Structure formats: C-alpha cells, structure tokens
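One chain of protein is taken out of this complex; the other chains stay put.
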Amino acid sequence: MTTAALTARAEPSARLLTVLRDALLPILLLAEVIFFGVAAPDFLSAANLGNVVINSADLALLAAGMTLVVLLAGIDVSVGPMLGVVAWVGATLFVAGLPPLLVVLISVLLGGVLGAVNAGLIVGGRISPIIATLGTAAVFKTILFVLWDSTDVFTGPVIPLLGPARAGGVPLVGLVVLVMFGIFAYVLRRRVFGRRLFAIGNDAEGARLLGVPVGRTSFAAYVLVGALVGVAALIYVGRVGVVQATAGQELTLPAIAAVVVGGTSILGGEGGVLRTLGGLVFIALLQNGVVLMGVPPLWNGVLVGVAVALAVAFDVLTRRSLDKRIGAQK
Amino acid sequence: ACSTVGGGGPSAAPGGGATGGTKVAFVSQVEGVPYFSAFKHGAEQTASSLGMSYTQAGPATADATEQVRIFNGLVQQGYAAIAVSPLDPRSMNPAIAAARQKGIVVITSDADAPDSQRQLFAQQATDAALGSTVMDEIAKPMGGKGKYGIVSGAADTQTFNSWVAEARKRQESAYPEMQLVGGVRYTTDTAQALKEAQDLMTANPDLKGLIAVPSTAVPGVAQAVQIAGKVGKVAVSGFGSPKTARTFVESGAMTSTVLWDVPQLGILTVWAMKQLLDGKQIPAEATVPGLPQPVKYDAATKTLVLGPPQVFTKSNIAQFDY
Amino acid sequence: MRTILSVSGLSKSFGATAALTDVGFTLAAGERLALLGENGAGKSTLIKIIAGVHRPDAGEMTLDGAAHRPSSPGDALAGGVSVVYQEPSFFPRMSVLENLFVGREPRDRLGQVDWRGMRRRGAELFERLDVPVELLNRRMDALSLAEQQLALIARAVDVDAKVLILDEPTSILTDAEVRRLFHTVRRLSEAGVGILYITHRFEELEHVADRFIVLKDGRLAGDLPASAADHDRILEMMSGRPVNATISRTVPDPGPVMLEASGITVPGVLSDAGLSVRRGEVVGLYGLVGAGRTELALTFFGMMRPSAGSMRVEGRAYAPRNPRDAMTHGIAYLPEDRKTLGIFPGMDTLSNITAVRLPALLGRLGVIRRAQERELAARWVRTLRIKAPALSFPVTGLSGGHQQKVLFARQLATEPKILILDEPTRGIDVATKTDIQQRLVEVARDGMAVLVISSDLPELLAVSDRVYVMREGRMAAELSGDDLTEDGVLRATMGVNR
C-alpha cells in the first residue's frame, strides 16, 4: 500500500543526497581554504594556521559548551564575562605561586560553580535562559571590574598544554580542543545524556512526560558550560598574557555565531558539536584570511558580514532543497 | 533649582577662598583603567590641598553617549567645575554649553573638544610631540628603515587618530626609508590587538617595528612579538602606562613606552579649574604648586600644556606606579 | 481477577473549574476498561493524574497493590503506566526511530546508546504493528498526523507496562489501523496488562472494552459491563438528558458545481486525483491513512502546489498560491492537526474563534470593532456549547473536544461558499458530534458546498450525499445513492474488485 510510494522516495539517490547535505559545510570550508590559499600567500603557512588555532582555542571551548545549551533550546550569553572572572582568579592564583595543576582544578571548579548559578536560575528559578544569563553576564562583568581593581594581572600559561606552545609546529591547545570536541561528539551521539539534550530541545514537556529528567539534565548542561569556560579561561590567559577589566567579554557573540553558522538550530534539538567546530573554523579562517589578503582594516567587518550571510544562505537553502528531495521535511 | 554653587561665572564663587564645600569633578574616558586612576591620584591630592572635594567618574566602556549622561549627572548635582576628557571632539559640545549656561566652569583635559564652549584645555603634551617621540622610539632600533605597523584603538577615537597622524607625518619627513604596512589596524581589546599584530607579522615576515597606540593594545602587541619569538627583531613602542608596559619593557619585548606624568596632569587639571573658579587670569608661563616645571599657556587656543612627553625605558620604568 | 490499578476519592480543580470530584474505580489485570464522557467531563484530567502529570487535590491510588503517588510522569512511567495522550506530544526535529526510544534508549554493556539494537527493535516493532518500516528514518514532523499517531501508539505499547492508557487514539485513524490497534490491545490484555481506553466512538466499545465507566461533570456517573452497553443509556448517563443521536437528512437539491479538480498530481503523494462538489451537497472523502486525502485538501487550499492537474471554482480556473488566495475565493478549511495547524496556543478563546473572520471585523485604521467581535464569538460559543468560563479564557485551558469546537466555529464564522473539513469531529463527544453533523447538512442545504474528510466511516455515511474513496493518491471510487454503503466503501478502500 503506501509502502510503494514511500520506497520510491527512499531510493539510493536519497542516501547520496543525505551525504551531500551533510558534506555542505566541509565543502564550504574547503572552498574557503582554497580561495585564501590562492589570494593570500602566507595563509597556508604552518605558522599562520598555528596562530589561528591558538587564537580560537578558548572560543572553541565556549562554542562547544554553547552548543550543548542551544541544543536544549537554551542559550548562555554570560560565557564571555564568566571567562573574564575565572581568568582573573586563575591568573592571580598562579601569580601568587599556587601549583599549576591546582590552579587548573580551581578554575574548572569555579567555572562549574558560576555555571551552576546560571543553572540554578534557569532550572530552579524557571527564568528563561536568555534573561538569566543576560543578568548574570552583567553581574560577572561587575565582579571582574571589582576584582581587577585597576590592576592588570600579567602571567604566562598556567600549564604548557593550555599555552601557545607548539610541538613540531602543531599547537598543543589545538589537540586539547580536538579531544574535547571528540568527547562531546561521542557524548551527544552515544551517551544517554546527549540523547536527552536533543529530546529536551525538541519538546521539554514531552520529554518530561516520558520520564526524561529534564531539570537534572539541563542543570548539568549549564554546569558543563561553566566547567568548559574554566578551561577556556586558562587558555585565554595563556595566549593573551594579561587579564584586564573587560577580559573575555568580546567572546560571547562569536561563540553564538559559531554555533548558528555551524547549523545547530537555535530552536533547539537539532545540530551537533562538530557542526559548531565547522562554523568556528569557517569564521576564524575568514577573519584571518581577510586580513592577510591585505583588505583595508575598516573593510574587514563588511567582508566578514557579507561572507557569513552568503555562506549561511548557501548552506540553509541548499540543505532545504535537498531535504525536500529526500522528503525529510514537510 | 540647579544652577547652584559657583554661579555667576568667572567672577568667583561666593567667598572665593573659603570653598571648603566646592565640588569639582573629572569625567574620564573609561572607568578604572590604571591611567585614569593615576590621574585621580594627582587630582585628588591637589583638590584637598586647595580645599575642594574631587570626584571622578567615567563610562564602563568607551561610550560617548554614556559619557554625556555622566557629565549631565554631575551638572545636576551642583558641581562648581567639571573637567572632561571627551571620547570624541563633538558629542560633548551641547552638554558643555548647557553646563556653562548654568554657570558651571567647564574645561577639557587629556582630550579636547575644540569647538565647544570649554574654557580651557589642559593638555598632557602636544599631539605632534607625542607622535614624533613614539616614531623616534621605533625608528632608532630599526635604523631608520624597513617596514613597520600601527595597531590603534577604536577607529573613531580622535586622540588616537591625531597621534597616529602626527607619527606618520614624522616618519614621512624624518624616516623616508621606513614604510607603513597593513594600514592602521583598529582594535577594541587586547586579544584583538594580539591577533592584528600576529597577522601583520605573518603577512610581513620582514616587519621590523610596531606601534601600539592605546593602553589596551600595548600588552597584546608585545605579547604577539614575544610569542612569535621576535623579541629584539621587532621594535615595539606605544602609549602604554608604565605599569601596563613594564613586564614587556623589562623582558625586552618592548623597546619603550611613551607617555607623560599622568598624576601631574591631574594636578594641572584641578589647578586650572581652581584658577577659573577664582576668576584668575592664567599667565603665558605659570608655576603650578606640585609641578616641577612651569607650564605654558596659549591664550589663543586656551590650551595649557604640561610639558614634553616622557619616555619610559628599562632604566626608569620601575619607578612609576601607574 | 487481580486488581492492578485502583483509584478512590480523586478530586482536582483548576482555579475555579472543578475538573474532577470524588472519582473512584478499579482496573483488573488484563481488563479493558473504556472511559466515556462528554467533552470537558474530566477524562484527560483523570488519566493525567494517574500518569503523574497532575497532582490530585485529594484522593488515593494504588498500582499493583502498592500506593501510587507519582511525583512526575517519569515516575509513573517507571512504575508501569504507559500513556498515549490526546494531544500528541513528540519530538518534531528527531527521527521516528529516536522518537520511539526517547527516555528508554537501549544501551550496551558500556552504557552506550545501542543504535543498531535500537534500529532492530524499532523495525521489529513496526513490522509487528504493520506500520511501514521506512518511516523509521523520516523526521517526525514530516509524517502525516495519523502516521505520527501510529508511531506514538507503537511507542506506548512497546513499553513494558502494567497499565496502558490510550486517550482517544482512534480519532483520526481509519478502520484498518483501528482494527490493528484493537488486535494489539487485545494481545496486551491477554498478557495481563490493564487497559484504560478513552473514546467517543461507541461502535468501538464492544471490540475494545470489557467494561466501561462514565464521567459526567467530573463525577463518576456509571460503571457497567460492556455487555450492558446501550447507546441511548450511555448518552443519557453522559449528558444527564435524553439525546437524539441520529441526524435527519433531507434529499439534496444540488446546485451548480462549486469546486472541481482533475488530474491533480503531487509527486509521491497524489497522482491524477480529482473530484467535484456542488452547492447544497455534502461530499465525503474516505481512504486509509496516507491515501492522500489531506494533501488533496491542502492543494485546494493553496498550501500545496500540484505539479499537474487543474482546478476550477464556480466554473472559473483556479490556481491558489496560498491560503489567502483560497479564502478570497470563498474556501474555508478546517485542518486535521489542531495542535500545530489550528490553535493559537498563546491566545484567548475569543481571538481563536474570530481569527479568520478578523478582516470583516475591522473598522477604520484597522481597529477591531470589539463589541461586534465579542458578539460573534459569544454566539458561536452558545451555538456549539463550547465550555469556556469566559471569552478571555486561554484556549489551551479548554478540553480537547472544546478546542476542536473553537476551530469549527472559526471556519463556520467565515460563512464560506466552499467548506472543507478535515476530521471535523475529532475528539468531539457523541451528542455534540450529532449536532455538528446536523449543522453540516444544514449549511450545505442552505447553499454551501461541503467536503468532509473523515476516518469515522459511520459519520461519513451519515452526512454525505456522495463519497469519494482514495487509495495511494488516486481516486479509487465514487459512491452515491444505493452504492453508498459501508461495505461498498470498505471494498473500494482495500482495492477489492466488486
């Protein structure tokens, strides 16, 4: 009966189209690399790519955390200021002579605690994520300002792994980031926790009806974001070398941008952490390539804005038309 | 109900000398940065020695509208004199005019609003002096030739733009064999300055000098040079406060940093407000209590100049705590 | 027989509304109990309490001998209460397969989600229930409403439950699916599962229930064995008054053809479909789930663009680009999917009723003439006996059946020339259903052309002057007059030659 019509649609070409759809982002990335490789001679040098990796490592971790909460149909706009607070504390403790590993531990814990504040407001206080984190973002800003007290904190990397060190030209933090993304990709696909994030992001009420511990899972996700901020803060300290009054604040928007450019739905329940990595790399290479091409400084923003819009338009529109042909969407 | 204390303009506040309650204020470009804290340090002491109370406020980020709001807040609270370091040369003008209307003494300090009704501008050093000094600082180790880059602050900060313009003028006339590459890079924070400096070095492996304009760019640019292992190969100077630049100057990543004695600018600013409040004329060369050298006053532009810029190097940087 | 679920003294109110008052009953292991009642009687509320969605204000429950006080739906589910809710709740941006196993993903020894096992179990389950296995890989929101319903039922029966609760699962399923469902239900009950089944279709009772209880205004009004089922008596128990459950139908006097379509093709969904509806007649459209009835209606309403075929309205060529177009041609459409296509959940009853009629209620500068709007809405609330405390009551606070009435009112209020209704009496209680059916016939006789899609065959036969049967996107038969019998329709549906 209906099977006939259905199998007609599910012929092998559909599988091909599905593969093509999932490969769109990598294809865009490749096009970008080739373009800049030709247009800017220094772009493909190991030194330059290493710089890009190091400079985006902290952002990458924020974006990974952001992906988790966006999958939940939430958001965390406090990650930047939160990073500032943790960075200050971490740097100060390190300068004061605490053992590096202890500093790492404290930073991750502190990040987790700050994340738990967000989680408490969102899950316990039932405040919508955007309001809660807009509020805490403002509070974190003030906390950093007070802590900083007109004195910059200067320090090198807390541990070499989180600094700008390279082994054979390969930046170590890059490996840290890759491992983290690998873990999260695994968790989202193969662990029950990951599956729950998707279910909640699709329909929190429905998930609750099926016994998914919505509150506990969401709480954990926001705490996890905090813990990631904890690591990212030390990477930030390691590469910038100084903590100032507004440290980290510029990182919030790029983190969200990486998630959405990657194609994770801001409505929740669809997407993934590897897509985010793709989005992040796309933007980072774009910003770097535009500079190396010798575009006049004030024009950078214009090009970046146009390129991001075009890339997303290409990705979304192509994916949609493919989806239609695969019959995956109404 | 608001045109309060100090009303009646230059003809002195009631009981000129006995101004125990006279309130003066300074509106900085941003709140809390070491630079303006040092300014406050000098200003506060002078104010209390002159029998006045001193307040300093500034926006959390370099936001000109917010600065206007802060300025108006002070006007509302009956300050007798207000000094301001405008973030841009024009947007303060209407507010300054309104304050003058109420009989408040208004001057600019640190940055100017030349078309406004401000009564005086207390300037740290001339833009020309600052620009050429910093250019000299990188030209020296570069041997007067080769490629150099400039990492500035926000594109619409007038002060930075003037310094940069003067520096480039100096380079064109004095160091024709030097060449600016990459245009002027604009940045908003340290991390971005770091990236810009790195990209400049990547695109120009033979880059030999870098100028970091705002305090926020200084550690970023120096850090970039340090990470790239180009300490000694790329000369770095800029307008960072000694405290911000110290680590890098001492490590050699920065050749020097150029500024002026910031607490002294605070002293000069408060002193100038006091003169105006008391209705006194400022002579072409004035001696200011607390300042080692006499200061010059140009009546035509109503500009009071603190003196030549100061260069901080390895040898003297540790003595300054701002 | 062992009692598996017992409920006593249960009460629950929402604000000023007393949804349940002192309700008590028992359900034995392997027993199939039907729960009947008018719209808004409290049926859904009762099962939501058992399922741990709502906490009762008073009362006790036991499950399998132990006290049952679920603190959350998950708690109740873990205790063995599996539910298919009236308003389907699913995960739109996930695959059907993922939907089946949300909250109970199979895991391997390392605690990892076992995708292969999941796929195998899902395929087995669908095969067992005779649902196309290919659906497993589709996104849930790409399914038709009935397919979604089947997936949800599959999920519920796959749970190792002590009590299975089904809240109006058949309201949009056709005969074949319903039969399969009953088969499954019987097997489960034979395995000792207690079944609680809510329905407004009386003809199902004997197939699905051993016993039934009746709720009226939140109180228990009857508890009888199925053998004692007498429709008139049940109706009286439900409404407290004698109800006439038959509609009177005059012979149509068909006018000109109002809507005409031929050769309509939408790749993969419709092929060469066509029909015509005249003024003054009610035309029925029947077919199995997935036959393409909804798609055909959506094509008429400008929601779906056919790749071939032509349509005419009142004799003139008609090619709507969007619903607006269709509406300016005098067409109204009541969608089957009230949750995502019908209700405006954030808005009140008033604006839900007048949503389509709005343009006619605007004065100068687009200002809404509020008195007129309220008057219109109040009239429909009275006519359809919509149980709402006030016009400003949020529509989501109404019971499922009353929400459906609101949507019905919304379409009738536009006074269209052509009225297309997709499962119009879905979830509506028997007494009101009869009202609505009667009204349908009347509006047609008063000069409307009415096209009704319904999976409720008795209903379709009761209202239609003519019936088209669809199969796999094509028109399989057109029946009228003496040919229009239950048997005839079913044969055409199955593709059995006569």
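Some points to look at:
As written, the chain order gives the labels A, B and C, with residue 1 at the start of each chain.
The rule we apply is simple: a residue touches a chain if its C-beta (ideal position, glycine included) is under 8 Å from a C-beta of that chain, and two chains touch if they have at least 3 such contacts.
In this text, contacts and distances are computed from a predicted model.
The unshown chain of the complex is recorded in UniProt as "Autoinducer 2 import system permease protein LsrD", chosen from "proton-translocating NAD(P)(+) transhydrogenase", "NADH-quinone oxidoreductase subunit N", "Autoinducer 2 import system permease protein LsrD" or "Heme exporter protein C".
Here is the thing to keep in mind: the chain we left out touches A, B, C in the whole complex. Summary of contacts with the chain left out: across C:8, C:340, C:372 or C:485, the touching residue is C:340.
Touch with the chain that is not drawn comes from one residue among A:52, A:243, A:257 or A:281, which is A:257. In the complete complex, the residue from C:151, C:313 or C:388 that touches the missing chain is C:388.
Among A:16, A:46, A:138 or A:170, only A:138 touches the chain left out of the display. Within the complete assembly, residues 77, 121, 125-128, 130-132, 134-139, 141-143, 145-146, 245, 253, 256-257, 260-261, 265-267, 298-302, 304-306, 308-309, 312-313, 316-317, 320 of subunit A touch the chain that is not shown. Interface with the hidden chain, as seen from subunit B, comprises residues 1-2, 31-32, 55, 57-61, 63-66, 68-70, 72-73, 76-78, 88-94, 98, 154-156, 158, 161, 186.
For subunit C, the list of residues touching the undisplayed chain reads 15-16, 53-55, 301, 303, 322-324, 327, 333, 335, 340-347, 350-351, 355-356, 358-359, 361-362, 365-368, 370, 374, 378, 381-383, 385, 388-393, 410.
By definition in this document, only the chains that are shown with their structure count from here on.
If you compare A-C with A-B, the chain pair joined by more contacting C-beta pairs is A-C.
Averaged C-alpha coordinates put the centre of subunit B at 73 Å from the centre of subunit C.
Averaging Cα coordinates per chain places subunit A and subunit C 43 Å apart. Subunit C has no residue in contact with two or more other chains.
Within subunit B, contacts with two or more other chains are made by no residue at all.
Interface residues of subunit B, counted against subunit A in their complex, comprise 31-34, 37, 60-61, 155, 182-186, 188-192, 194-196, 198-199, 202-203, 205, 216, 219-220, 223, 226-227, 243-244, 247. Interface of subunit C with subunit A (complex): residues 51, 53, 72-75, 77-78, 83, 85, 89-94, 98, 102-105, 107, 111-113, 115, 132, 134-135, 137-139, 141-142, 268-269, 288-291, 471-473. Interface of subunit A with subunit B (complex): residues 40, 42, 45, 47-48, 51, 55, 141, 145, 148-152, 154, 164, 236, 239-242, 244-247, 249-250, 288, 291-292, 294, 296-298.
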